[in-house]
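Moving on to subunit A:
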Amino acid sequence: MTFRKTAILAAATSVMAMSAAYADTVKMAFIDPLSGPMGPSGEAAYTSFILAAEHINANGGVNGNEIEVTGYDNKINPKESLVQLQKAIDDGARYIFQGNGSSVAAALIEAVNKHNARNPGEEVIFFNYAAVTPAFTNELCSFWHFRFDAHADMKMAAITDWIAKRDDIKSVYLIGQDYVFGQAVASAAEEQLKEKRPDIEIVGNELHPLAKVKDFTPYIQKIISSGADAVITGNWGADMQLLMKAAAENGSDVPYLTFYGGSKGAVSSLGEGGVGLLYQVTEGITNLDADDEQYALIEEYKERFPDYDYYYHRAFNAMEMFVKAAEEAGSVDPIPVAKAMEGLTIDHAYGQATMRAEDHQMQQPLFISTVSDDVKYGVDNIELGWALVEGGTIDMASAEQPTTCEMERPE
Partner candidate 1 sequence: MSTYALSLKDLNKSFGPAKIITDVNLDIEKGERHAIIGPNGAGKSTLFNLISGLYTPTSGSVKLHGEEIAGMAPHLINHRGLSRSFQVSNIFINMTVRENVRCGVLNAMGQGYSWWRNIGSNKEVQSRTYEILERCGLVDKAALPASLLPYADQRALEIAITIAGGADVILLDEPTAGMSHSETDRAVQLIRTATEGKTLIIVEHDMGVIFDLADRISVLVYGEIIACDTPENIRGDAKVREAYLGDEEEPDVKEMV
Partner candidate 2 sequence: MTDTTVQDLAPSSAQKFRQRTLPFLILAAILVAIPMTGPSRTFYTIAHQMGINVVFALSYNMILGKGGLLSFGHAVYFGLGGYLAVHAMGWIEEEAGLWGAFPVFFLPIVGFAGGALAGAIIGWPSTRKAGTTFAMISLGVAELIFAAAFMFDSFFGGEQGISGDRMNGTQMFGLSLGPIDDVYWFIAFWMFVGILGMWAFTRTPLGRLSEATRDNAQRVQFIGYNPQKVRYLVFIFAGGFAGLAGGMAAVNYEIFTPDALSLVPSGFVLIMAYVGGIAYFVGPIMGAILLTYMQSMLSDFTEAWLLYLGMLFIVIVMFAPRGLAGIVFGFLDGFRSDDRGAFLKSWFTTLAGGFLMLIGLIILVEVSVRWSNGYGEVYEPFGMHLSHTNPLTWILFLVATVAGIALTYFANRDKEGAA
């Protein structure tokens, strides 16, 4: 144990020692919860960005510059995020990462827009890696905002695509949190199902208050008695875990298609009960076929950060895309990098990804996976992990959604 940690430290110091060779430092700020109840969510992503940056630096950095990612704890509070944003900008950061909470992302988009308008020459770019409200790349779209995660409608498109292929699913139950996001998920599901499989009956459309329910058993019993063949939910955090625990406990045995089934602890809390019950949609899972380099990365991550699992593949995508854009632009300044990023395509471990120019929404293939006991990499330090389901690969075009964005670009 001690030996391993020292070895990592030695590696870390050697990276530090090399830093003298860089021309300059590109400062990037990671603004997300790093303490409090949502702390683990932020930390799982933060560690991914740290590792990605280390790899880039070890390969000579970006245009000869070293990348430095600094964490700023926003306590998942929009106002505190703005304070942290000011601190980050003061510290010289010109690139901001954030993902936890659409309210925070909305506040940051607004704040970055205003900052850039009020402080020309000191522009800041916001890389959104997980806030999935569709509006951010539609009516609220901004030149200064790039999203690397598929937004809610895209994920829903993947889910409904998969359902459409399954003739045994005749009825669907929708359950979600009673606020903008949950409502948006429910209406997207309704619309898309009507279009792709008009014969499917929506037997329930339940909204429960956000983060208030302690026992989901009554909801599960409603689902069971409705006779639904599948359940779709956008729940996250405790609402997601408690829902799934209650489902397993009460013998619900239909697929639960989730956005956030991959959140930490969900699989282990269900145990074997999660097999064939919990499904998720993501841009990649560790048990997809990939090259050895990717496997090495997954293993390195697990070794470095034993509390977490390799989950934020898009963090590595975002960094890779940034480096490529900076190289094409021949600069690390925000505006040229942002312009180079528009329409840029990268090849990552699980396929291609393109940053659509019209709305700065990353287009990528999506995967539906479920909990399985026959996997290469488990999660939560147990044997169970995520395995691709049959017909679970949704290609880029199928997931693609139209945009209403009318972007204003600086000249």
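One rule holds in what follows: a residue touches a chain if its C-beta (ideal position, glycine included) is under 8 Å from a C-beta of that chain, and two chains touch if they have at least 3 such contacts; residues count from 1.
These made the cut because all candidates are chains of the complex that A comes from, given by their letters.
Note that this is a predicted model, so its numbers are computed, not measured.
Chemist: What candidate from 1 or 2 touches subunit A in the complex under consideration?
Modeler: 2
Chemist: Along subunit A, where are the residues that touch candidate 2 in the complex?
Modeler: Those residues of subunit A that touch candidate 2 are 2, 4-6, 8-9, 34-36, 39, 47, 72-73, 75, 77-80, 82-84, 86-87, 89-91, 101-103, 106-107, 110-111, 114, 118-119, 133, 178-181, 209-210, 212, 304-307.
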